[in-house]
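Of the protein chains in this complex, all but one are displayed in their positions.
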Amino acid sequence: MTKTRKKWIFFLGLAVVVALLPLVVKGGYYLLVLNIIAINGLVVLGLNLLIGFAGQISLGHAAFFGMGAYFSAIFTAMYNTPPWATLLVVMVFTALVAFLLGIPTLRLEGHYLVMATLGFNIILYILMVQMEYWTGGPSGFAGIPPLHLGSFPLQGDIHYYWLLWSILLAVFFLSLNLVDSRVGRALRAIHENELVANALGVNTELYKVIIFAISAAYASLAGSLYAHYLSFISPKTFDIFYSIEIVTMVVVGGIGNLWGGLLGAAVLTALPEVLHAMRDYALLLYGVILMGVLVFFPEGLLPGLVKLWSEWRAKKALVSE
Amino acid sequence: MIWSQLPQFFVSGLTSGSIYALIALGFGIIHNATGIVNFAQGEFVMLGAMTMISLTQVVGLPLLVAFPLAVLAVMAVGWLMEIGPIRRARSNNILILVMITVGASITMRETAMHIWGKTPRTLPPFSGEEPLVLGNAAILPQTLWILGITLLVVILLGFFFNRTMVGKAMRAVAENRRGAALIGIGVYRMTLLSFVLSGGIGAVAGIIVTPITTMSYSAGVMLALKGFAAAILGGYGSMKGAVLGGLLLGAMESFGAGFVSSAYKDAFAFLILLLVLFIRPAGLFGKEEIKRV
Partner (left out) sequence: MEMKTNGTLLQLQEVNKQFDGLLAIADVSLHLASGEIVSLIGPNGAGKTTILNLISGVYPPTSGEILLYGESISGLKPYQIAKKRVARTFQSVQIFQDMTVMENVLLGLHHRLQSGFVKGMVHLPAERKEEKRATGQALETLEQLGIGHLAYRKADSISLKEQRCLEIARSIVSSPCLLLLDEPAAGLNIRETEEMAEIIQRLRQQGLSILLVEHDMNLVMSIAHRVIVLHHGLKIAEGSPEEIQRNPEVIKAYLGGTLSA
C-alpha cells in the first residue's frame, strides 16, 4: 500500500512543479517548448501503454496525431463546428480506425503492427500533401480557431500552458490508475507471457486492440490540441519521423514506466532546442546521444538514473559504516 | 493508349523491384541472425552510392576498381556498427537494439550530409545511355546492369547460404540460436558477419541504382521503407520472399503510378501492402509463427 501512497506523492509533486513553473519560466519561447513537451507527453503516454504494457510497437502514431490535428482543423475552420465537441468526436473516430487496423494485425506476433502502422502513416501523409482542397497541401493549413473555455478565449502561450498541462496531468492520472487496475495487470501479463495470460482467462487479442485504440485516442487528442494551439499545421509534422521520435521518447524514458516516458518526452523535446546552438550538427549529436543513452541505459533514462542513485547511496552507506 | 505502355511499366517495375529486393535481402540477413530490424539499412544504400561518387569523381578511380572499394567501405561501416553500439549495448532486448539502429541511421545520415552536402548527386551509367527499344518498351543499358547484378547477387547469396560452411552456420543460427551455440557455432561472429554482408548488399544496391535516379544524404529513408515493405510482403526473414516481395512491390508501384496517379504512387504501394497484410499477415512466402509455452 505504501507503493500507492508514494505514487500519489510523486504525482502531487509533479502537479506542484507544473503549477509553479510559470513563475520561473518567462518568455514565449520557453513556454512554447514546455507546451510542446506536454503535447508530446500525451502521445508518449499512450504509446507507452501500448509498448510497455501490451508489448506492441506502433510506428504510425504520427498518423493518429495528424488525424486529430487535421480533422479538428478542417471541421472547425471550414464548417465552424464547436471545437471541443469536434475534438471528442475525432478522438472516438481515430480510436475506431486504430481498432479496425489492429484487429487483423495484432492477432499475430512479430512485425505486423509495425508495418501496418508504418504503411498507414505513409498513406495518410501522402493524403495530407495531395488533398489540397481539404488540407492546404504541402504549404499547410492556417487559420485554425482557438479553443474557448466557456466564453473565455484561450490566447497566447501561457493560457495554453495551463490547458495543455492540466489535460496532460489528468490523462496521466487516469493512466496511472489504469496500470494498477485489473486491466493493467492483464496488460502487463500479456507483455510478459501472452500465452499464460490467455490461459488465465485474459482475452489477449481484444485487450491489445483496445489498448492500441486508446493510445491512438491519446495521440488524436494531442493532435487536436496542437492544431488549436498553433492555429497552423502542415504535413511535415505528421511524417513517420515524428512516429519514430515518439517511440524513441518511450524507449529512452523507460519502456513501461509512465514517469520515465514523461522524462523521455521532456528530454528529447528539449534536446534539439538545446542543441540548436550547434546548428547543422544538432541532428548528428541527437543521433549519437540517442545511441549512447540506449547503449548505456537500456532500461531507460529514469530507471537507469534511479539505479545509479541507489547504488551511490549504498556505497556511501558502506563507507560511513 | 495507356495499355500500350504496359511493357514500359513492367520494365520500370522490375528495375525498382530489383533494388527493393536487394534492400529486403539486407533486412532479412540481419533479422535472421539477430532478430533486429536494422533501420540503418537505407543508409548503407546511400553510403554505397556516395562513396562510389567520391571514388570515381573526386579520386578518379575507374569503375571496376571503385565499385568493389565502395562496397568494402560500406561493409566496414556495417562492421563498425556491430562491434560498436550493437555489441556494447547492455541489453539483449530486441526493441532497444532496434532503436539503437535508429540512432545509427540518424548519425550516418547526418554525417553524410556534412561530407557530401545536401544537393542530390548522380553517377554516369555504367555503359552508354542509348536505350534498347523492344516493342513498346525502351530499356536503358543501366536497367540491364541492375537486373544482371541483382541476379548475380541473389545467385551468390544462394550459393553462400546453401553450399558454404559459414553460410550454413548462419542459417543454423537463424533457425535456432541457442542450438547453434551449443554445437559450437560462434553466434557473435555470425551477427558480425550479417551486418557486414548487409552493408555490402546495401552498397551494391545504391551503386547500381544511382545512375538512373539520383542520390542524396536523406534518400536512404524511403528506400529502406520500400525494402522493409518488400520484406514483409514476401514474408519477413524469407530469402525467396525478399526477392519476390521486392519485385512485386516494384511492379505494383509502377502500375499504380501508371494507372492511378504518380502523386499517389507510394500511397498505392503501401495500400496494397496493407491489404496483403490483412489477408495473409505472414506475407506471401512466410510461415506463421506457432506460439509455444
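Things to note:
The chains carry the letters A and B, assigned in the order they are written, with residues numbered from 1 in each.
Simple rule for what comes next: contacts are C-beta pairs under 8 Å (C-beta built on N, C-alpha and C of every residue); 3 or more make two chains touch, one makes a residue touch a chain.
Here the structure is a predicted model, which means the values were calculated and not measured.
In the complete assembly, the contact with the undisplayed chain comes from A:174, out of A:17, A:85, A:100 or A:174. Residue-wise, the contact with the chain that is not shown comes from A:210, picked out of A:77, A:210, A:251 or A:265. The residue from A:62, A:147 or A:197 that touches the chain not shown here is A:197. Hidden from this view is one chain, which touches chain A at 174-175, 177-178, 181-186, 188-189, 192-193, 195-204, 210, 214.
The definition used in the following text is that only the chains that are shown with their structure count from here on.
Remark: chain A and chain B have CA centroids separated by 31 Å (rounded to whole angstrom). By the touch criterion given at the top, residues 37, 39, 85, 88-91, 93, 95-96, 99-100, 102-111, 113-114, 225, 228-229, 232, 236, 263-264, 266-267, 270-271, 273-274, 277-278, 281-282, 288-289, 291-293 of chain B touch chain A in their complex.
Residue ranges of chain A in contact with chain B, taken from their complex: 51, 57, 104-105, 107-112, 114-116, 118-120, 122-123, 126-127, 130, 194-196, 240, 244, 247-248, 251, 255, 280-281, 283-284, 286-288, 290-291, 294-296, 298-299.
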